[in-house]
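Note that one protein chain of the assembly has been removed; the remaining protein chains are unaltered in position.
Entry: subunit A
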Amino acid sequence: MRRIVFCLLLLIAGPASAQDLGAVLEVSRDQIAKPSRQTIGPVIDEIAASGAGAVTFLEAWGDRRLGLTAEGRFAIVDGEATIDAVTGARITEEVDLLRPNSGVRGLIAAALVPAQLADPDPVRRQAALDALGRDATPGHLPALRQALQDPDPGLAARKARLERLLTIRFDPDPAARVTAIDSFDGDDGTDVQAALSPLLATSRVAAASLPETANIAARLSPGSDDLSPDAAYRLLVDAGLARARLTEADQKSALAAHIEGDQVAGVPVADLADPAARDRAYAALAQAGTLAPAATAEEVEAALKAHVFADIYAEASPEVTDAARAALNDMAFRKRVQQGADLTLDALSLASIYFLAAIGLAITFGVMGVINMAHGEFIMMGAYTGYVVQTLVPGKTVSLIVALPAAFAVTFLAGVVLYLLVIRHLAKRPLETLLATFGVSIALQQMAKNIFGTQARPLTAPDWLGGAISWGEVVSISTIRVAILVLALLFLGLFLFITRRTRLGLNMRAVTQNPGMAASMGINPDRVAMMTFGLGSGIAGIAGVAIGLFAKVTSELGSDYIVQSFMTVVVGGVGNIWGTLAGAALIGGLQKGIEVLNPANTLAAQTWMILFIIVFIQFRPRGIFPTRGRFVEG
């Protein structure tokens, strides 16, 4: 059945002068034995057109089962048996197997496509479609059109799509091609892109005048942004339309070759440090006929004026190139939109990380006006607590569930101890507190280095946090970042609950607004400050676990985030959770936004972001949401 269909196909698609397989093989035996990708194409076409036995022959050749006997007969090895490729007779003698390279095998596979497209086995039809998608020639288009009918609806759809793609590439009728291009409207497939992009390939030409029929992409004038005068003149030289210019290096080597004594054409060598002297010496040599005169500046100018420069499409039909360009522009626009969505997700994720890292800092700064420089080290302590818990508790999920409260407890205690030992004694001295907590910070950081070593420790997320959630090809976010976002939202809720619905929150707000009055109403500001400090530190510990899950845990983990956390607090405004949220969103969004403008350079993004913040502080010195009230020190 397969053979019959193949023969039918050949009758329709193949060349009329089909020869017998044996004759073809006889003529091109040497080329088949040692094929090269550049020259074997016509031979393969002839074999494919040669009728009975051709498909078997080509399949065996492509599978490296084809061999040559000592007397030059082609033999096909099929399991145990070896048969003659032309006659089908059994062969007993030694066979030397041919080993065509992958390029040649690709050509063989392409030649087999028409037969395979009509194969009764769906798997073979699928494979043939794959091969056609990769490597098609104009001859395949009619073959495919003949075989569009398919019992399998999935394959039929693929065939139809492939037919339209090949129409774009190979159909002789521009109108049909434009229709095919338009039919892909809204489709962002890479195969469509691969079919369209080559249509817009241009070559840059320089000529006295452009041919009437040329499909011009753009006329260029020398000296514009797209074409510098130097590049334009180089085009002319390459096209043989002008004489080459003298480069400084050429001039130098030419002069060096003509040194006589300590002079070059009457100019002393010592003077040649001056470019004008070099020109003089070269001109003298050229006048004497020793050297070829180079193109002068006027010649260059005239040559540039006398010629036109343009980018010309390789594709002849302007309708097709216009349609292809429009389709590609649409595609690029849709991709931009998706990238924008992806970026928003990234910014949101970064903002949630900054929010988690900064929220503890904001609480302590708001209630006590104290910047805790050791906050970053509390984040690090949380991460290391997570690491230690993970080494002790088996099971990633369980250890994570244990690690979060453990990190909170450890850093809560550390915060309370820091408050009792240091900060309480420096009440109303925020600058001294800043420096003292910096001392604590370097001590803690070095201690972590001494205990855990300088190399990064892993804090692995459980498998259910390992993947990514994606929409389409471009928009995606890793699950772990979603988890951090959720965690940040949880803490926002928790914080709002504590400040608005609990006794501690009431006291905290009272102390923030007016410590003196709060104290006279029976609130112990010292105790409230201690609890606040502990709470802020505890949240830092949890942020540490969250950050450790996607970044490596090192002793410098905290200091990587601390400056951004300060920025978040300063930009957001003190003592207001919404301010911290807005600050984190602003900083995260800004950083990602600037990265888009200059994607290769995250350092530049951070620099610009900090500069922006410095300017921002000019206009809102107390942050986005400043604390208001009579007792706010200002």
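Quick note on the criterion: contacts are C-beta pairs under 8 Å (C-beta built on N, C-alpha and C of every residue); 3 or more make two chains touch, one makes a residue touch a chain; residues count from 1.
Here is the rule we use: contacts and distances are computed from a predicted model.
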Name under which UniProt lists the unshown chain, selected from "Urea ABC transporter permease subunit UrtC", "Electron transfer flavoprotein subunit alpha", "3-hydroxyacyl-CoA dehydrogenase" or "Sarcosine oxidase subunit gamma": "Urea ABC transporter permease subunit UrtC"
From A:Arg134, A:Lys252 or A:Arg336, residue that would touch the chain that is not displayed: A:Lys252
Omitted-chain contact residue, chosen from A:Val398, A:Ile469 or A:Leu611: A:Leu611
Touch criterion as defined above, residue of A:Leu272, A:Val388 or A:Leu465 at the omitted chain: A:Leu272
Residue of A:Arg429, A:Arg501 or A:Arg527 in touch with the missing chain, whole complex considered: A:Arg429
Of A:Ser197, A:Gln446, A:Thr502 or A:Asn524, the residue in touch with the unshown chain: A:Gln446
Interface residues of subunit A (partner: the chain not displayed): 248, 252, 255-256, 259, 264, 269-270, 272-275, 278, 365, 369, 371, 373, 422, 425-426, 428-432, 434-436, 438-447, 449-450, 559, 563, 566-567, 570, 601, 603-604, 606-607, 610-611, 613-615, 617-619, 621, 634
